[in-house]
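Missing here: one protein chain of the complex. Every other protein chain is in place.
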Amino acid sequence: MTVVTPHPDPVAPAPGVRPAPAARRRISLPGRDLLGVVPFFGFIVLFLAIPTLVVVIGAFTGDGGGFTLDNVSALGTSYILEAFGRSILLSAVTAAIGAVLGGLLAYALVTAKPDGVLRRVVTSASGVLAQFGGVTLAFAFVATIGLSGFVTVFLRDHLGVDIYAHGVWLFELPGLLLVYTYFQVPLMVIVFLPALDGIRPQWREAAESLGGSTWQYWRMVAMPLLAPPFLGSALLLFANAFSAYATAASLVSQGSPIIPLQIRGALTSEVILGQQNLGKAMALGMIVVVALVMWLYAVLQRRSTRWLG
Amino acid sequence: MTGTTSVAAAPGARDGARQGVTVRLESLHRRFGNTSALDGLDLELAPGELVALLGPSGCGKTTALRVLAGLEEADSGRVLVDGEDITNRPVNRRDMGMVFQAYSLFPHLTAQENVEFGLRLRGRPAAARRERAGNMLELVGIGAHADKYPHQLSGGQQQRVALARALAIQPRVLLLDEPLSALDAKVRVQLRDEIRRIQIEVGTTTLFVTHDQEEALAVADRVGVMRGGRLEQLGPPAEIYLRPASAFVADFVGLSNRLPGRVDAGTVEVLGATLPLVEPADAPSDPSVPVTALVRPEAVDVVADPDGSGRVLAASFLGPISRVTVAMPDETLVVAQVSSSRLADFAPGTPVRITLHPSPVALSR
Partner (left out) sequence: MAGVTRRRARRQRAFRWTIVTLLGIFFLLPLVAMLEFTTRGPNGTYTLETWKLLVDWGQLGETYPDLATGVANSFGQVLLTVALTLLLLVPTVVWVRLRLPRLRRVVEFLCLLPLTIPAIVLVVGLAPVYAWVTYFLGGSALTLTFAYTILVLPYAYRSIDAGLSAINVRTLAEASRSLGASWATVIWRVVLPNIRSAVLSAAFLTVALVLGEFTIASLLNRSNLQVAVNLLGKSSATMSVAVSLTALVLAFVLLMLLSLVGGGRRRTSLKETR
């Protein structure tokens, strides 16, 4: 009776032959490889994880050191809620404006030569303006449309229009609206352009060969495909505006209309010690909002990468 | 070979599809900068016929198809469909179905919705759309996947959907732009036979562009070999293969041995055999000028012979047939085709004798 091997193994010796010792497979120790990433993880723990924990734990720490919900519930105070409200309004409006204008500009770029001068110049300029510090921007706008700015003076002297007749709005929320748009539009261009690049020319050609007009192509193919990345990019713009600090810190010297400035107040306040933890609660609130927005963004990104590569 | 199927009477297809129409490309010229993509192309397709445009990349075959589709414009010349001059008609009013090489399915729609797309554009009611789309998906053999999205389908399946989508609108002309080039070899062979079967059943006049000569010969009623923007030869596959009109065609279609020879009064002397010429007029008048003759492997006989002058260099098993590479005393290599049952005779190093069939050969230019 032949020896029956339960799992036929192509390299098993024929029955009756003394099996040669099987080659010993070296099981790679994950331990040694992990050593390679220790510096990175150590750094992350020290400068990212710990600060985050400080914020999260601090938000629930009372003045005496015990656990408390006072700080978090204090977020419901009217002036803080209003600050949150203004932050959200500012972010939403500038995100919307930035998304529309930036989207149009990105579309204009994608119709140009991919390696041409126009696209490269505008993309580089967008990279700079999207990233660059709020202080610079604040000063630029003061020089442009501040009390003695270029445009202000021009309008006053040549058109008799005094834009500050009803108050100096540049250093308040309306001013922030204008200035934020300046970096939201370029950010939209950077974030949305890859999605536009993912629109394959074959789709338009297929739609047209099937009898579709330009409008039908846009309505039935391009817009549904671009909707997720467009919304995702708008969400990114929202998160960006919500998190912004430097511009507001430079422009606004009186009061703290938005949350980041409230946090500044809490941090630099030497008056009440407990303000520190309130600041952490506000920071936690910010994390929650931004995390929510970024999560939605990630969900939309997945869909758009699946369709547009 | 399906290429020789007659289409004189295309059988009526399901769903009452139209009989094919005539298509005429007249003197098309198109320049891109310094290169001529189309250099006076004249082509006529009979109703229900499948013509394959074959050629190396850059020969203009894709440009020709895109001009016919309306996606590109010729600098001069006319495009006529069913007698009508549609040269200036925009692409979305030409009533042609097109299958692209890849990536043409709308990623946000299911297979069914993709196929229904053209019908939606024409305002067909939902029930009629669904029924027709369903029929089309069955026709191309992919009915079970109607609700899948393109990214859930394999390359071959996607192309089937693309074909169904193009046919759903009952186009007057079907255009296939290298539809199989992006697919695996096995899928390619399977799908090309199916495409041909469907095309015959539906009866639509079809233009099929490809760079794969085996594909062109297998599916077409007539094959047009293109080079430099013009047609080198147009004819049934057998004619292209057996009687190439030029050295380019002989070289491009099928495998050819390049053997040195001498011309003599309308024949060429190669490896001791005297063979007639396909183009006697092209032969140099001076018999002392050396020429290169193009000889097909199946026109070469090889027999094991201890006194033979050749030596087997290598032998490849290709399934039903095998190829044997023989080295001649003057270092020339000759590839011969043999039935695989004889392969054992040709171990490397075996001395062999080569004889050539008396069929006409072309000269390489």
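In this document, chain identifiers A and B correspond to the written order of the chains, with residue numbering beginning at 1 in each.
Basically, a residue touches a chain if its C-beta (ideal position, glycine included) is under 8 Å from a C-beta of that chain, and two chains touch if they have at least 3 such contacts.
Given the structure is predicted, the values throughout are model-derived calculations rather than measurements.
Enquirer: Check each of A:F84, A:F192 or A:F242 against the chain that is not shown and name the one that touches it.
Expert: Once the missing chain is taken into account, the touching residue is A:F242.
Enquirer: Who touches the missing chain here, A:L210, A:V252 or A:M286?
Expert: In the full complex, the listed residue that touches the missing chain is A:M286.
Enquirer: Residue-wise, where is chain B in contact with the chain that is not depicted?
Expert: Chain B touches the chain not shown through residues 62-63, 66, 70-76, 87-88, 90-91.
Enquirer: Please output the residues of chain A touching the missing chain, sorted low to high.
Expert: 30, 33-34, 36-37, 39-40, 43-44, 46-48, 50-55, 58, 101, 104-105, 108-109, 111-112, 114-115, 118, 120-125, 127-129, 131-137, 139-145, 149-151, 182, 185-186, 197-198, 200-201, 214, 239, 242-246, 249-250, 260, 263-264, 267-268, 279-280, 283, 286-287, 290-291, 294, 309
Everything that follows uses one rule, which is that only the chains that are shown with their structure count from here on.
Enquirer: Which bits of chain B are touching chain A when the two form their complex?
Expert: So the residues of chain B in touch with chain A come to 69-71, 90-98, 100, 102-108, 117-118, 120-122, 151, 165-166, 169, 175.
Enquirer: What does chain A use to touch chain B in their complex?
Expert: 200, 202-203, 205-213, 216, 220-221, 224-225, 306-308
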